[in-house]
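Of the protein chains in this complex, one is absent; all others appear in place.
Order of writing sets the labels: A and B. Residues in every chain begin at 1.
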Amino acid sequence: MSDAVVTIRGATKVFDVGADQTRALDGIDLDVGKGAFVSLIGPSGCGKSTLLRLIGDLTQPTAGQVQVNGKSAHQARIDRDYGIVFQSPVLFDWRTVEENVELPLEVGGVDKRKRAQRAQAMLALVELTGFEKRYPWQLSGGMQQRVAIARALSFEPAILLMDEPFGALDEMTRERLNLELLGIWRQTGTTIVFVTHSIPEAVFLSTKVVVMSARPGRIVDVIDVDLPQPRSDLTREDPRYFSFITRVRESLRGRVEGASLRAGS
Amino acid sequence: MPQVARNALSFALFAIGIAVVWEVVKLLGGEPTDMWQPPFQWKIATDLNMPHIWDIGGAFVEPAQRNGPALGAVLVDAAVFTFREAFGGFVIGALLGLALAIVFVHSPFLERALVPYVVASQTVPIIAIAPVVVIWLQAGWLSVAVISAYLTFFPVTIAGIRGLRSPDPRALELMRSYAASRRDVLVKVRLPAAAPYLFTALKVAATASVVGAIIGELPSGIRDGLGGAILNFNQYYISGPAKLWAAIIVAALVGIAFFVLVRGAEIVLLRGRLGRTQA
Partner (left out) sequence: MSSRLRQYAPAVAVFIGVLVLWELAVRVLSIQQFLLPRPTAIAAAFAEHFEELVVVGRNTLVEAVGGLAIGAAAAFAVAFATARWATASRALLPFAIAANSVPIIAFAPIMNNWFGILNPLSKMMVVAVLVFFPIMINTLRGLTLVDQSSLELMRSYAASEREIFTKVRIPNALPYIFTALKVSATLSLIGAIVAEYFGGSQSVLGQFIITEAAFFRFANAWAAIIVASAVSIAFFGTILAVERVTIPWHASARHGDAT
């Protein structure tokens, strides 16, 4: 049993909108093991993005506890234990690709030469060597996301949080980036928490799929996806791949009793 | 042809077009000469009201006053004088405006307390205050620079607040995920994001500060600048109408030159950003 890198107990998040209250998350219990690739999937309003932000201390729980890397989520953020990638690349259009990747390193006070080295290494990892001096608008959507991933990994965080990073891309680019992401995951050993709308993507990428329901946001199922590693295009033809997809779909439709489950590794 | 050259060409063509229309109007309704009897008689087109283009051009090389230097030289000196006042005020106003915008963005309380006045002031005819300011402050250069600073400072503050607030909220979340300090966020995110907005305001302010400088010179009796020249040639209009036109043309050129200067700075500083460098 690996150490849990993320431990969540009884996390609840309530938003006050005037007189109404929205229970975005209700009593979430979740463990994410070291080196795991965990997907959060569910309908709109199930709180998956909110859950991701709780882990990143970008929002705070109304009740419950979030531990990241053995510390409070807040401390983990201060210590820069995680990198985050959003659905849109959020690159700064006044910085070159290289300068964008260096951004977290600058903020972290890393010296110039080391920054340049790390940026080069990360761009090589995402296969964008040669594009250092370009500006974001000169790159395609897929390439911009790869820069965003390079940036998120530039300071070697233990965890990578991803909020539907490939949602805005076309199917083919998405499948290619899925494979690339798995390659990066294997190479760096980073723990990944991945929010997605796409059932095939969740199954293809993850070691564990967490299915959530909406209103209030709860975990209804945790599915261990024990398809063989390393995954490839062949995996998409494996019959077990399809049965996992069916299983996730059925959970989403509520055939499995809703409950908050603790996940073993 | 690069955009800059194309713009310059368009402008030149229009200027020539105006000159042509000017002379055509005079041809049709101006004063009769030995060789030509115009079909109409328009009061506006007399030689007094609309000197011939070549007379205006000629006025540049003739002395402005008896035995004095050529008008062209006098006007260039006056233009430099006025420009320096305008530019000094512009720089002070821009720095002040930006500082204020930064303060407002970081202090919601101060913003609620003071921004309504900043906004309301946009509807105040600021130039109406010019004579009062100038008579208060007596000193020539300073009072005019203050007016220019005042005219620059408001558009820069408003644009600064907008621009400093313009970054994608996710960019700010990103900086939070890096546990970045507020200073980092200001320097690395907000200021660069605000630059296009600031330049739009600065281009407006460039013109405003030149206008402010000219207006400021009027009641203060400053004779060295373009405002003084315009007043002077207006007084003696009957004896030399072309000179007033020459002065006005020079004033126009100063305004345009300052605008082009700021636009140039914008192109250089915002290079690399797609489609942001719009006038």
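Simple rule for what comes next: a residue touches a chain if its C-beta (ideal position, glycine included) is under 8 Å from a C-beta of that chain, and two chains touch if they have at least 3 such contacts.
Model, not experiment: these values are computed from the prediction.
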{"item": "Omitted chain's touching partners, listed by label", "value": "B"}
{"item": "Per the touch definition above, residue among B:Ala19, B:Ile53 or B:Leu114 touching the missing chain", "value": "B:Leu114"}
{"item": "Which of B:Ile158, B:Val185, B:Ala201 or B:Ile222 contacts the chain that the document leaves out", "value": "B:Ile158"}
{"item": "Touch residues of chain B, complete complex, unshown partner", "value": "6-7, 10-11, 13-14, 43-44, 48-49, 109, 112-117, 119-120, 122-129, 131-132, 135-136, 158, 161-162, 203, 206-207, 210-211, 214-215, 218-219, 226, 230, 234, 237, 241, 244-245, 247-248, 251-252, 254-256, 258-260, 279"}
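Basically, only the chains that are shown with their structure count from here on.
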{"item": "For chain A paired with chain B, centre-to-centre distance based on mean C-alpha positions, whole Å", "value": "52"}
{"item": "Touching residues (chain side chain A, partner chain B) in the complex", "value": "53, 56, 58, 77-80, 82-84, 86, 88, 90, 92-96, 103-104, 106-108, 135, 137"}
{"item": "Partner chain A, residues of chain B touching it in the complex", "value": "168, 170-171, 173-180, 184, 188-189, 192-193, 195, 270, 272-274, 276"}
